[in-house]
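Every protein chain of the complex appears in place save one, which is left out.
Going by the order they are written in, the chains are A, B and C; count residues from 1 in each one.
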Amino acid sequence: MLLRHTPKEVAERKALTINPAKTCQPIGAMYAALGVHGCLPHSHGSQGCCSYHRSALTRHYKDPIMAGTSSFTEGSSVFGGQANLLQALANMFTIYDPDLVAIHSTCLSETIGDDLTQIVQKAIDDGKVPEGKKVIYCNTPSYIGSHITGFSNMCTGIVRGLAKHTGNAIDQVNLLPGWVEPSDMREMKRIASEMGANIVMYPDTSDVVDTPQTGEYKMDPDGGTSVKDIASSGDSIKTLACGAWASEDAAKLLDSRCKVPYEVIDIPVGLSATDRFVTALADAAKVDVPDSFISERGRLVDVISDMSQYLHGKKVALFGDPDQLIPLTEFLLDLDMIPTHIVSGTPGKKFTARIKELCAEKAPNVNVKNGERADMFLLHQWIKNEPVDLLIGNTYGKYIARDEDIPFVRYGFPILDRIGHSYFPTVGYTGGIRLLEKMLGVMMDKIDRDAEESKFELVM
Amino acid sequence: MLLRHTPKEVAERKALTINPAKTCQPIGAMYAALGVHGCLPHSHGSQGCCSYHRSALTRHYKDPIMAGTSSFTEGSSVFGGQANLLQALANMFTIYDPDLVAIHSTCLSETIGDDLTQIVQKAIDDGKVPEGKKVIYCNTPSYIGSHITGFSNMCTGIVRGLAKHTGNAIDQVNLLPGWVEPSDMREMKRIASEMGANIVMYPDTSDVVDTPQTGEYKMDPDGGTSVKDIASSGDSIKTLACGAWASEDAAKLLDSRCKVPYEVIDIPVGLSATDRFVTALADAAKVDVPDSFISERGRLVDVISDMSQYLHGKKVALFGDPDQLIPLTEFLLDLDMIPTHIVSGTPGKKFTARIKELCAEKAPNVNVKNGERADMFLLHQWIKNEPVDLLIGNTYGKYIARDEDIPFVRYGFPILDRIGHSYFPTVGYTGGIRLLEKMLGVMMDKIDRDAEESKFELVM
Amino acid sequence: MSENTKLPDPSTLKKEILAKYPAKVARKRSKSLIINDQKLDQEIQSNVRTIPGIITQRGCTYAGCKGVVLGPTRDIINLVHGPIGCSFYAWLTRRNQTDPGPEGPDGENFMTYCFSTDMQDDNIVFGGEKKLAEAIQEAYDIFKPKAIGVFSTCPVGLIGDDVHAVSRQMKEKLGDCNVFGFSCEGYKGVSQSAGHHIANNQLFRHVVGNDDTKPESKFNINLLGEYNIGGDGFEIDRIFNKCGINVVCTFSGNSTMGAFEKSHTADLNLVMCHRSINYMAEMMETKYGIPWMKVNFIGADSTAKGLRKIGEYFEDDELKARIEEVIAEEMPAVEAKVEAARKRSVGKLAMLFVGGSRAHHYQELFKELGMETVSAGYEFGHRDDYEGRKVLPTIKVDADSRNIEELKVIADPERFNPRASDIKLKTLQEKGLEVSDYRGMMPDMADNSLIVDDISHWETDKLIEFYKPDVFCAGIKEKYVVQKMGIPLKQLHSYDYGGPYAGFQGAINFYSDIEMILSTTIWKKLKAPWLTKETDPCICAEFVA
Partner (left out) sequence: MSENTKLPDPSTLKKEILAKYPAKVARKRSKSLIINDQKLDQEIQSNVRTIPGIITQRGCTYAGCKGVVLGPTRDIINLVHGPIGCSFYAWLTRRNQTDPGPEGPDGENFMTYCFSTDMQDDNIVFGGEKKLAEAIQEAYDIFKPKAIGVFSTCPVGLIGDDVHAVSRQMKEKLGDCNVFGFSCEGYKGVSQSAGHHIANNQLFRHVVGNDDTKPESKFNINLLGEYNIGGDGFEIDRIFNKCGINVVCTFSGNSTMGAFEKSHTADLNLVMCHRSINYMAEMMETKYGIPWMKVNFIGADSTAKGLRKIGEYFEDDELKARIEEVIAEEMPAVEAKVEAARKRSVGKLAMLFVGGSRAHHYQELFKELGMETVSAGYEFGHRDDYEGRKVLPTIKVDADSRNIEELKVIADPERFNPRASDIKLKTLQEKGLEVSDYRGMMPDMADNSLIVDDISHWETDKLIEFYKPDVFCAGIKEKYVVQKMGIPLKQLHSYDYGGPYAGFQGAINFYSDIEMILSTTIWKKLKAPWLTKETDPCICAEFVA
């Protein structure tokens, strides 16, 4: 057994986290920053942070992930990181010439109390920021929240740094997609354009972390939302924020600073959440939902009705991020599957409340925990106490899946050992079919593997 | 073992086929006919043929497959099927009101020598075909060729029955997709429109055999190429025929009857075939390939270059239909995989020649056979003599895959035990990524399953 | 709707259906759509030609012969003589399960294989006998099977290939392999039904009686017309086993040639699927003196009833006691499950259009679930399957039935041995044991229920519109058509890859599956919310009488 020391008995822990279902803020800020065109993310802290974040994102996307670091030394930790950051900005603009730099802090710079606002202002005053270039930033103390918090904070930083309210409203909707894959962002844009909905979506990492192999490396990839478009979002008629954890703060800021009213909706994972997404987008953009969506939806519904016997009553354990887990749980319930164990390292009381509310009727005994020590060790112990038919989560789940022989669908961040997530969306109706194909595939593979010869089925 | 009686030693067979890698003509004709809007296929023979074909197609698509039958009795077999067919036509038009009926023959009606041309003419003369309705037909003797031949013959029947040459050329390209999935046809149309290429594609089974579940059954589904569009194909500037086996005859007929020149290309499966498809379509439609295709292509190339270590040198056994196997083999070679055993029940000398030519440099020892007795029994015996790392073929391959513990990718017709093929294309660049995801997935699952604990990998 | 509400009168529905048809068709179809009325002895037109172009459920004679009857036998090579398709489509598509048998995992099992002569045009032109003989030789050389069955497809009869002659020659040549043929060309008869008869004839002629070894155990029976789809036969065997009843041979679920050869040594034939196997029962009675009884192991109550019939027949108190014990052991689980399922199922509506017995048998299960069967019919049944064998004398032989061989069977000079006296049989029959009898479906159905033989797509469509059933039972061709109308369809050929549904455990499985179907959320979410907020009508519709 790979996790042979994990006991079945759950002992309460007050201090120790084992096999976390989250990581720290800065990586989320780095990912969000990559969703702005021409933006070079910068990590204000020790080299290690930047190196770790770049490595983790690189392994997940198998694509270049560029970012600078302030390379703190003991000296800077004592005297503050201003000198390093000023130097870093000057160097990045001189050597790599990005349109803008997006700085996020770290536990180090936060602990010593570096004031990014002041330092960035100084950089501008000192002429370290060339004409026409921009510097945006956000605070991402690693000891608060999770990688999702960091993503949210950078989204807010993007709004603060780039969104402009001119007073001349533009007939467009801001779409904050939340922490999803480039494939998902691509699909959200397709849905909007298919609908004739005029949107500005950011961040948008498509064509940034899923770039083509052409033999020519572009340090400034084609993708990312342009600074101009983001600026215009201050004049939009409405903001749709996908995911309360990743997108709500930025939407709030757009409201308070630019008077753009907002609505928080779920990431469109699965049937019901996509129904709400499509309706909300149509309403916000004041367009009708075209008939093509009746067909798209109908194809998902068709697969569900055709295959329900393989899903009905199957128990599922899942771990990941709240904004995904909530609609995913709802989708499982629409499939008559039974969400049985759910953990997320990301804190936020709303999470367990929402999950319990969703599960109240069909899965009242669901085990759910989030925040500190809501980790994969606990999830594994729960599974040992109540086995499941399916495990859904990031690549770290493979250790539990192999030990317990549970069909496993890779979903969330990070996925380090399979490809596909960058290219095939799991959002929208078609994304729902993909999720179904994955879930059915692994469960049916087990049926085929374990079937007695007399029960081996040709048709399923 | 499920196929425990299959011996390793290959004994030459002169008469016996075991576990065929093909089926008979009429089912192909039925599938092709479904790709015409408002068309009701009709099987002129015993009830069993129609029932079997509808069942097989229904299991593959998990969607309604409608068709009529002449319900031959012993009487009709002696005196000929004319009476039954005339009655059938009258009944179908009266009860089900299709725009047109597409008749295909069977081994029975062919053996007794029913003359469809004469019978259909009589039906028209006798007023059995209502005003504005059409009847098209083709001969599909089950004892010649295979299901692919039947598909090809109905394509020819569609051209003969519907294509019109008015003399006023239309600036459009005819695209004959070959026997591919509705998802593939959808993708070919997307590629063409993305390119700005004006095409008429037929048959087109999208929105016919992958219809949405809305609670309302439409006997006349939205999809299928309209009779009007097909008629106009006689005035197109060029025909691109995907697949020599499925599409060339129809293209030839368009040439000889309507003077539309044609080019036979491979179904765009994998990198090289899609490159040729895109170029050929751009040339034929006199448009430039937009840059978006550089990105689409580049994403496929990127996945290949990122994952090549898991593909390089892996041996593959495949079975199916020539038009798919040829570009698929080429794709495997582009991936530095080794096509090792290939069978297709569909005859045609060109097949082995083309495969050997493709494999000459990288897989000179490839075992390849097609036509009579090129069956899955032989393939299995070959595998026992030279084991492979991957098996690709229709659902019947699962018996070999389980017996020999070979990672298995379902591809081709029929797929009876998994979903996805109706919705996710395997053609085009994105289709190539899907094929890669599938192949890598099953091979990596085996790596994960068999790895010693000390060699179990988090990152792959 | 409660179990004893009166059903609505479907006359208008019938009118509407017929209205769409051309006059001749309407006239013909009207005889196959019967509004049930227990007070009348109504005749239903069945086992007649399907109307060309009407879109039928029916298959062909070959399917009934090869697919249904011979398909489930593990150790015979079923070689199809014809173009490739006929063999391909019958390859592993019927879910006849088989266990490895006494020889264990290496025992003979050719059911995962598909054998064909793959006739080509030159075989059609110059004849295929030579190729057939070669193919038989090659099959023998590779697999050394005990037996090879040769099945004729449409062209074979027309081009005059004599499969029987070739089989005879090869049987002689091979010596230790029983080779025999079937003239089951697809165009024979009017449906699969003719194929059943042909299969019965050839099994009886070439196999049954080849081995006179007597069984050691007591209470020896054959189970006829049970094909072990989804493991039904396994469950029934489990129950027989528990009761101490010995199955000499099942026709033909999980069967072997050896069992067929010894089947004439049993003392009782139990007939499940009357349509496909009654010929065998009659021929065995005539030749060997084995009585037969109709049973139905679909449904927990009818399973119990079937077991008790056996007890009655053998007149053995120990056996009877054991049977009661077994029933007492099995029923609690059944009742617990049905109780749970009925919370969802009571008052729901079912329709069944399938097979030659299933449409009748499965009504038992729905009855146990408190569901009403509002309409039903067979795909290839005959009048006796609807109205009961009492009508047999009145059934007129038409052109299509005439050309299906009727074996002339007489009592076997040595081996005829009447297992029960006529008096005994008469008493048992009076007790209602259906000895050499089958009462058919119609007597078991409510008044005003609509009986439809060989239903067409158009009729299916109208019936659903009228009844809005909660579950529709049919086959794969109908599955997605009906479901697209928002009505869950339960396949009763393949069981949707579930089962077993026979016996006690099977009943429990069926209750659960129906409970699942009735509780599946998606049926309430078919409509895009931006089109309508109200939930889909199809599923929540309660029948209003």
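By definition in this document, a contact is a pair of C-beta atoms (placed from the backbone, for glycine too) under 8 Å apart; a residue touches a chain by one contact, two chains touch by 3 or more.
Treat the numbers as computed from the prediction; the structure is a model and nothing was measured.
Participant: If you put the missing chain back into the full complex, which of the shown chains would it touch?
Facilitator: Result for the missing chain's touching partners among shown chains: A, B.
Participant: Kindly state which of the options B:Asp336, B:Glu372, B:Glu404 or B:Asp445 is in contact with the chain not pictured.
Facilitator: Of these options, the touching residue for the absent chain is B:Asp336.
Participant: Check each of A:Pro7, A:Pro130 or A:Gly313 against the chain that is not shown and name the one that touches it.
Facilitator: Final answer for the missing-chain contact: A:Pro7.
Participant: Sort through A:Ala33, A:Cys107 or A:Val120 and give me the one touching the missing partner chain.
Facilitator: That would be A:Cys107, which touches the missing chain.
Participant: At which residues does chain B meet the chain that is not included here?
Facilitator: Touching the missing chain: residues 271-272, 275, 278-279, 282, 289, 293-294, 297-298, 301, 304-306, 308-309, 312-313, 333-336, 453-455, 457-460.
Participant: In the complete complex, the non-displayed chain touches which residues of chain A?
Facilitator: 1-5, 7, 11, 13-20, 22-27, 42, 45-49, 51-56, 58-59, 62-77, 84-85, 87-92, 94-96, 106-108, 111-112, 141-144, 146, 211, 213-219, 345, 372-373, 377, 396, 399
What we mean here is this: only the chains that are shown with their structure count from here on.
Participant: What chain lies closest to the overall centre, CA atoms only?
Facilitator: The most central chain, going by mean C-alpha position, is B.
Participant: Among the chains, which one keeps its Cα centre farthest from the Cα centre of chain C?
Facilitator: Comparing chain centres, A lies farthest from chain C.
Participant: If you average the Cα atoms of chain B and of chain C to get two centres, how far apart are those centres in Å?
Facilitator: That gives a centre separation of 34 Å.
Participant: So what's the Cα centroid distance for chain A and chain C, whole Å?
Facilitator: 55
Participant: Averaging over Cα atoms per chain, report the distance between chain A and chain B in Å.
Facilitator: 39
Participant: Using the touch rule from the top of the page, what residues of chain A touch 2 or more other chains?
Facilitator: Correct list: 294, 297-298, 301, 304-306, 453, 457-460.
Participant: Give the residues of chain C that touch two or more other chains, as numbers and ranges in rising order.
Facilitator: 92-93, 105, 480, 483, 526, 528
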